[in-house]
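Now for subunit A:
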Amino acid sequence: MSYSVEIKKLDLAFGAVKVLQELDLNIHEGEFLVLLGSSGCGKSTLLNCIAGLLEVTDGQIHIKGQNVTWAEPSERGIGMVFQSYALYPQMTVRGNLSFGLKNAKLPKAEIEERVARAAGILQIEALLDRKPGALSGGQRQRVAIGRALVRDVDVFLFDEPLSNLDAKLRVDLRVELKRLHNQLQNTMIYVTHDQVEAMTLADRIAVMKGGAIMQLGSPDEIYNRPRNLYVADFIGSPSMNFLEGQFADGSFRIDDMAMPMTGYEYVEGQPSNRAAVIGIRPEHVVTGELVGNAPLQYTVDVDLVEPMGSDTLIYAKLGQHGFRIRMDGQAIVKAGEALAIGIDPARASLFDKASENRI
Partner candidate 1 sequence: MNFRTKLLAATAIVSASAASAVELEVTHWWTSGGEAAAVSKFADAWNATGNTWVDGAIAGSGGTARPIIISRILGGDPMAATQLNHGRQAEELIEAGLLLDLTDVAEAGGWRDIVNPSSLLDSCTLDGRIYCVPVNIHSAQWLWLSHDAYEKAGVAVPSDWNEFVASAPALEKAGVTPLAMGQQGWQQNLAFGAITIAVAGLDAWREVTVNKNADVARGPEYTAVFEAVASARELARESNVQDWNQATNMVITGTAGAQLMGDWAQGEFSVAQQVEGEDYSCLPGLGLNPILDTGGDAFYFPVNDDPEITAAQKELAALLISPEVQVSFNLAKGSLPVRGDIDMAAANGCMQKGLGILADGGVLPSGDQSLSADTQTQIEDLMAQFWSSDMPASEAQAKYADIIARAD
Partner candidate 2 sequence: MADLNANAGVVPQGPKPKKRLSRGNIFLYGTLIVVSLYYLLPLYVMMVTSLKGMPEIRMGNVFGPPLEITYQPWVKAWSEACTGINCDGLSRGFWNSVWILVPSLVLSISIASVNGYALANWKFKGSETFFTVLIIGAFIPYQTMLYPLVIMLRESGDGITWLVSWMNPILEALGMEPFGRIRLMGSLSGLVIVHSIFGMPILTLLFRNYFASVPEELFKAARVDGAGFWTIYFKIMLPMALPIFVVAIILQVTGIWNDFLFGVIYTKPNIYPMTVQLNNIVNSVQGVKEYNVNMAATLLTGLVPLVIYFASGKLFVRGIAAGAVKG
């Protein structure tokens, strides 16, 4: 399988501040890759580097096998969609769509044809002669996508394209984007801080922190087998329960409890004894009748109950440790009650306390 975008040992520094450090990333042809991270993690910076809007300090960027590290943005075969839509306010939608094509001095007929096609795909034909000021947020973002679309390029870059939209519209457009990707089969690189967008859209997710990629993998891998504490904590809502203890002889020990890690897939072989952290997702805790089937069974004291309709969030105490549990929306639990829970060590994550990496 050939790579669409290859990033090799990319460095970017503003003066003494290193924003990206020795970053490597290969993106497959037709892949939907999401760069995920909190603000300041370098995800947008990386995207701008790929686009050629920021000049890298060192390293290389290849697109479709060509070294484009020093090429102009327009020469890289990319299209880009921005958070603020960045539509040219004084031009009509048609003008916005055709601006890049005119700069490339394409024949008029071809420009019209491409604009018509993009407008067709995005269903914005009726808006072509309006100015951006007269459009709604969702329409604007469609036009912004259209502007990338008309360029007929292989790599699409999205810089938090849905962040400025309200929640409902965001969901709609997310679905549309996914459909668009299925239809076009282009390579898409998508920056977001929203893990739901990341999980739903991505073929692979790159979780970033401090200018480096913490983990690169499919949404399933990222969710189920986070490579380190940061990723484990960042992904999932409500976030994972972490309990600190000792790993010894195939068991995780906390206080006077021992959890034999039966069925847990270690990263490599049988790890040695050490201080460790176990991570258990609230939604992986079972209650009610299912407890009986669980390899490990405990009783917790319920502190607080948050019914959320579709499900219910329980804040409880496992020993002295705070513990969150996600239950079915129908569950009837009251604060102050004791609750029996079951945990499957195979679905838990175990981390080295010192290195914070998955064991």
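By our rule, a contact is a pair of C-beta atoms (placed from the backbone, for glycine too) under 8 Å apart; a residue touches a chain by one contact, two chains touch by 3 or more; residues count from 1.
Keep in mind how these were chosen: all candidates are chains of the complex that A comes from, given by their letters.
Remember, predicted model here, so these are calculated numbers, not experimental data.
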Complex contact for subunit A, selected from 1 or 2, goes to option 2
Write out the stretch or stretches of subunit A touching candidate 2 in their complex. 48, 51-53, 72-75, 78-80, 82-90, 99-100, 103-104, 144, 147, 151, 159
